[in-house]
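The complex appears here without one of its protein chains, the remainder shown in place.
Naming follows writing order (A and B), and every chain is counted from residue 1.
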Amino acid sequence: MADPRFFSAAGPHLLGRLAELAGATLAPGGDAAAVFDDVASLDAAGPTHVSFIDNRRYVDNFMRSRAGACIAPPNLAEKAPHGMALLLSESPYRAYALVARAFYPKPVREPGIHAAAIVDPGAVLGEGVVIGDDTTVGVGASLSHCLIGSRVLVHAGARIGQRGFGFAMDPESYVDVPQLGRVILHDDAEIGANSTIDRGSGPDTVIGPGCKIDNLVQIGHNVQLGRGCVIVAQAGISGSTKLEDHVVIAAQGGLTGHLSIGKGAQIAAQSGVMRDVMAGTAVCGSPAVPIKEFFRQTATLARLSKSKGRV
Amino acid sequence: MADPRFFSAAGPHLLGRLAELAGATLAPGGDAAAVFDDVASLDAAGPTHVSFIDNRRYVDNFMRSRAGACIAPPNLAEKAPHGMALLLSESPYRAYALVARAFYPKPVREPGIHAAAIVDPGAVLGEGVVIGDDTTVGVGASLSHCLIGSRVLVHAGARIGQRGFGFAMDPESYVDVPQLGRVILHDDAEIGANSTIDRGSGPDTVIGPGCKIDNLVQIGHNVQLGRGCVIVAQAGISGSTKLEDHVVIAAQGGLTGHLSIGKGAQIAAQSGVMRDVMAGTAVCGSPAVPIKEFFRQTATLARLSKSKGRV
Partner (left out) sequence: MADPRFFSAAGPHLLGRLAELAGATLAPGGDAAAVFDDVASLDAAGPTHVSFIDNRRYVDNFMRSRAGACIAPPNLAEKAPHGMALLLSESPYRAYALVARAFYPKPVREPGIHAAAIVDPGAVLGEGVVIGDDTTVGVGASLSHCLIGSRVLVHAGARIGQRGFGFAMDPESYVDVPQLGRVILHDDAEIGANSTIDRGSGPDTVIGPGCKIDNLVQIGHNVQLGRGCVIVAQAGISGSTKLEDHVVIAAQGGLTGHLSIGKGAQIAAQSGVMRDVMAGTAVCGSPAVPIKEFFRQTATLARLSKSKGRV
């Protein structure tokens, strides 16, 4: 059970009701009227707990689990231990999210974020900043020159709206360029702890609706993110690069400036992207190339290296 | 026009005066007495706005722009649309900086930074810290064990002067080494949001005059930066490495400790530098090699990979 010092639980719930909430199918043999009182990991779960598996790495844990019920993809059903009820779903993690919310329905209090309120007293807002309904700003975050939508979550220590890295390089001294744009954070965006988003230099820096930005991410001035982009921890996007909807940048990836990244493109972890990326393609490496090409290059080099360059 | 909630504008100005301020040449056909009231991007500009172009990626936007005047390099002049006045400059971005300052002469207020004051009340200074004239320290920044010059700008959340990562590794337990140096930030340096600069271990950590450090940069203990170095976002420099004047480290670059980087050297994005770099050279890759060699290696591997290793 989640530590009651930090979390407050609801329930119990009937398994049939949980299946319904999760959009999952109760596999034959499962008892819709069985009572469950919590979620737990495969290893920690007991007979009255619901667990989940969505990664083949954990099949052994699944086979040994004592969970009374488990959310699983249909193709793992045959691995379930005897007596475990299965909630079958093609999106087991999503289904788990919905079940876990049934047991922990109240918003979890983040450090310094008031559940129903707007801005932590330890956060700092510059003049003119506008913040929408149900948006929460974590402790120690600072915001300026920005307009923020509804249901946005800004985590602790995020820095939004400071001047970007805009100066004219000059042999004698650098001339700062006034940074005259703003940051626009659309509805339902999430900004991770200690991430930094610079305001635009004239145009705005724009984070689209529902974007998920992890911790320690850097977003340069004039960057534009479409809807539902996912930027994983420690990635960085240089100035004026534009992402269409649902682009994913994995951890520590980097994009140079002035690029166009097409809808649904995927940038692998630690990639360095120096060119435009077409919609729907996946790239990897530094400099980044199509991911199949990357793995072919990696294999080629490994082979040549083993043969001491003889081919 | 920049959002008046955040920025206060001056002007209008005569085009001839703007050319003078920018050190640019008004091209034939331009009217020095024409009146302009703002700066704007190529796409957003109208007939009374001054725009600029300094990157060939934006030639199409330039050709379609409705800006009344535009700062441009001479070699793009022929692409200008009919009726647009041109301010010709070999340093168009620098010229734009100077024009934009004419329209927005007042210091832009950073989050929590008081225009004419020294230190935000939300910043924290340790005992003994010395700060020069016109230096501004952003909200939530913390400084200790440091001496800071004039006209320095420390952005929100920067951490300056904490103990470096100095301990003797030992099979049994790690022994912390007292960190007895300071951080010296010389005049006109800028430190980005959430960047971290550790104090020296005995010698000082030194940031030279006019250095520009972007967001989320890590500077280890005893690092010394000469004059006007530029360290782009998420780059890191390990302990005791020394940079001469005007070194540039692009985003996410990393340098191991105890290196010497010569004057004007350029470290490409995501490079991993494990050896000294001579003055004036550019390196790329991890481990970093001269940039021409890097691109030759990249091309070689791509070719071998396509030929399945047959050469």
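Keep in mind that, in the parts below, a residue touches a chain if its C-beta (ideal position, glycine included) is under 8 Å from a C-beta of that chain, and two chains touch if they have at least 3 such contacts.
Keep in mind that this is a model prediction, so the values were computed, not measured.
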Task: Of B:14, B:124, B:278 or B:291, the one touching the omitted chain in the full complex - done: B:124
TODO: Determine which one of A:30, A:126 or A:140 touches the chain that has been left out.
DONE: A:140
Task: Missing-partner contacts on chain A, residue numbers - done: 2-3, 5-7, 39-41, 43-44, 55, 57-58, 91, 93-98, 100-101, 103-104, 108-112, 122, 138-140, 155-157, 188, 192-194, 210, 212, 214-216, 228, 230, 232-234, 251-252, 269-270, 286, 298, 301-302, 304-305, 308-311
Task: chain B residues touching the omitted chain (full complex) - done: 124-128, 140, 142-145, 157, 159, 161-163, 165, 167-170, 173-182, 194, 196, 198, 202-203, 216, 218, 220, 234, 236, 238, 252, 254, 256, 258, 270, 272, 286-287, 289, 293, 296-297, 300-301, 303-304, 311
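Just so we're on the same page, only the chains that are shown with their structure count from here on.
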- [ ] Could you please state the distance in Å, as a whole number, between where the Cα atoms of chain A are centred and where those of chain B are centred?
- [x] 28
